[in-house]
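One structure, pasted below without further comment.
Here the complex is missing a single protein chain, while all its other protein chains stay put.
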Amino acid sequence: MTTGAFAAQGADLELVGIQKRFPGFTAIEHLDLKIPAGSFFALLGPSGCGKTTTLRLVAGLEEPTAGRILIGGKDITGQKPYQRPVNTVFQSYALFPHMTVLENVAFGLRRRRIDEPVAKAHEALRLVELDHLAARKPQQLSGGQQQRVALARAIVNRPALLLLDEPLGALDLKLRRQMQLELKTIQEEVGLTFLHVTHDQEEAMTMADTVAVMNKGRIEQMGAPEELYELPKTAFVANFLGQSNLFTGPVIGSTSDAIAVAVAGQRIVVPAARAHRHAGEVTIGIRPEKLSLHLSAPADDPARNSMGPGRVIDVSFSGVSTQYLINVPRVGTLIVFAQNMAFGPVAGEGGEVWVSWDIKHGFGLEDEPGDLPKFDADTTTRSIAAQRRASLITELEEV
Amino acid sequence: MRISLGRWLLPVYAVLALLFLMVPIVYTFIFSFNDSQKSNITWRGFTLDKWLNVCNVQNGAVCEAFGNSLIIGAVATVAATALGTMIAIAIVRYRFRFRSGVSLLLFLPMATPEVVLGAGLAAQFLSVGVPKDMVTIILAHTMFCISFVVVTVKARVASLDPALEEAGRDLYGSPGQVFLRITFPLLLPGILAAALLSFALSFDDFIITNFNSGAVTTFPKYIYISASRGIPAEANVVASAVFILALVIVVSAQLSAAARAKRLAKSG
C-alpha cells in the first residue's frame, strides 16, 4: 500500500491482453492499451461498449478474466482497490451523505495517514473554488458543486492515475462546458494522468489529447481527436464521431497516389494515403460539411468528385448551417451541411441538386463492406428514439 | 465491491440463523401430532387424532378461544384500517394545524410498552365502571393498530403521484368519483397490507388483551392460562394451521409478484 506518500507525478497505464467475461456475456474481448504519463486520455463509446468495465478494472472494482494491468511499469492486477494509487470520480459522484464536504475530501488522506489532512483538504477545495462550502453536507450542494467536490476528493490524494467515469453526464449543457474547461485547467495544473470515460463525442474531442473509440469490447481506433475525425478507420468511428456519407463499390483503378471506386456508376477518387484498402469491394466516405451543393451539374474537375443528380428530401435550418438530406438514385440518402453564407437555403425541398467535394477530403475504410451498417442519420427523432430504447433495454437487462 | 467476510461465511451464517428462527415453529408443528394425554411435553407417538378432533377437548375451549380471536381481529382490523387510512390520506395530502401534535399522538402508541397501554385502558375502564368483555378487547386492539395502519398506508399515499388525481379531475371526475375510481384502487395494496398487519397484531396480542378481557378468553390468553397446567396438543394444531395458512398466502403472493416481474422484464 502506498501509505503516507503522494505519487510524484502521473504514471503511465498499460493494459496487456485484458479480457473480462461476466456470466452470460463478454464485456471486453481483448484489450491492449498504453496511456502515457501526464496525458488526458478519453475512452469514447456507446453504452455497453465496455468502457466503464475497463475503468472499473483499472480501479480494481472488477477483476479481469485474463490479462495484466500495469501502472508506472508495476503490475497491480492482483491489488485491491484500496491498495492502488488510483482514484475515481464516479458518475454518481458517490459523495458520502453522512459526512460534510470537508470530511469527504479528507477521507482518503486520513485512510493513508497523510499529515495535515484537513489543511490539504481545504487546499483541494480551494482549487475547485468550493472552500466556503466545506461544512455543508453533499445533499445541500447543486449538481455542479457536487461534481467539483467529487473531483477534489479524488485529486487531493494525488493519484498516479485519475479515473473519470462520465463525470459530467448529470450536468446541463452550460455547466458541462464550464466544467470541461475547469477539468482541463486542473489537469494542466496538477499534471496527473487522466483517464476519462464518456459517451459524449464532443466532450472527448474537446478535452482529450488522445481518444480511443470503443465498440463491442474492442478499441476501434485510437488517436488525436482531429485525426479520428478527419480519417476514421471504420464505419463505426465515421458515424459515432460526427456523421459521414459512406459509399460502397469496387476499386476500378489505382495508382500510387489515388484509387478510383465505382459508386452506382459514378467514378469517385480517394487519395491512396487516406484509404485503408486498395483493391476489391471498399467503403469510402466524406464528411457532410465537406460537400458543396450545386443547382446544375458541376463542370468536370480532376481535383473534385461529384455525384448527382439527386432530390432534396428535407431541409432543416439550424442557424449557423443548414442541413440537407438528398436522395440520390441507387446511392441512397446523402447528408450535407452548408454554411449559411447567403440568406435562405440554396435549394428547396424537391429541388434537383448535385454535390461535389475535394478529392483530398475523402477517406477509405478498413471494414469489410459486407456487414456495413447503411448510413444512419442519427439526428432524426426516430433513430434517437430507437437508440434511447435500445439503451433503456440494456439498462433494464443489467438490473 | 462487497465486503468479503470470506466467501462462504456469510451465506452459511444466514442459513444457520434462519434455521434457528424456525426451531420453535417446527417443534410446535411436530408436537401437534403427539398422542399426548393432558400435557403435551413428552413425545408419546404419532397421531392425526388432534388434527381431526380439534374442538373436542375441554368442551371446545381451544376452538372457542380461537373463534373469539378471529372475531376480535376482524372487527378491530376493519375499524383500525378505516380510521388509520383516513388519517394517512389527510397527513400526506393536506395542510392543517397541530400537525406535529398529530404526529406525536400517532407515534406515542408505538413507543409505549404494551403493558402500559393495557394497564392504562384497564385503569380507565375501571374508573368509568365499564365491565370488561369482548367490546373492551376490540376497543383496545383498534387503538394500538391505528398507528401501524397510518405508517403503512402513509408510505403508499406518499408514493402516489398527485398528478393522477389531478388528471382524474381534469377528465371531468367529481371529487367522489376521483376517490372511488382512482385514489382508492391505487391505495388498495397499501390498505390491504395495513389490514393484514392489523389482523396479525390483534390476533397475536396477549399483553393488552390480558388487562382488558375480563372473563373472555382469546387464543393467546388461553395458552397463557393453560401454560401452568399444560397445553393440549389441540392448541398446537390451531397454531400450526394458522401458520401454514399465513405462509401459503405470503409465499404465493411473493411467487406471483416474482412471476409478474419476470414477465414484465421479458416483454420489455
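Which chain is which? They are A and B, in the order written, and residues in each are numbered from 1.
One rule holds in what follows: a residue touches a chain if its C-beta (ideal position, glycine included) is under 8 Å from a C-beta of that chain, and two chains touch if they have at least 3 such contacts.
Heads up, the rule we're going with is that contacts and distances are computed from a predicted model.
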Which of "Heme lyase NrfEFG subunit NrfE", "Dihydroorotase", "DsbE family thiol:disulfide interchange protein" or "ABC transporter permease" matches, in UniProt, the chain that is not displayed: "ABC transporter permease"
Residue in contact with the excluded chain [from B:A122, B:L160, B:L187 or B:V216]: B:A122
Selected from B:M110, B:L171 or B:L264 as touching the chain missing from the view: B:M110
Given A:S39, A:T53 or A:N87, the one touching the chain that is not displayed: A:N87
Contact partner of the left-out chain, one of B:L48, B:L188 or B:V251: B:V251
Where the unshown chain meets chain A, residue by residue: 1, 59-61, 80-83, 86-88, 90, 92, 94-98, 107-108, 111-112, 153, 157
Absent-chain interface as seen on chain B, which is shown: 1-5, 10-11, 13-14, 17-18, 21-25, 27-28, 31, 41, 83-84, 86-87, 89-90, 92-96, 99, 102-103, 105-117, 119-124, 126-127, 139-140, 142-143, 146, 148, 150-152, 154-155, 158, 193-194, 197, 200, 204, 206-207, 210-211, 219-220, 223-224, 227-228, 231, 235-236, 239-240, 242-243, 246-247, 250-251, 254-255, 257-258, 261
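Just so we're on the same page, only the chains that are shown with their structure count from here on.
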Interchain centroid distance [CA atoms averaged], chain A/chain B, Å: 57
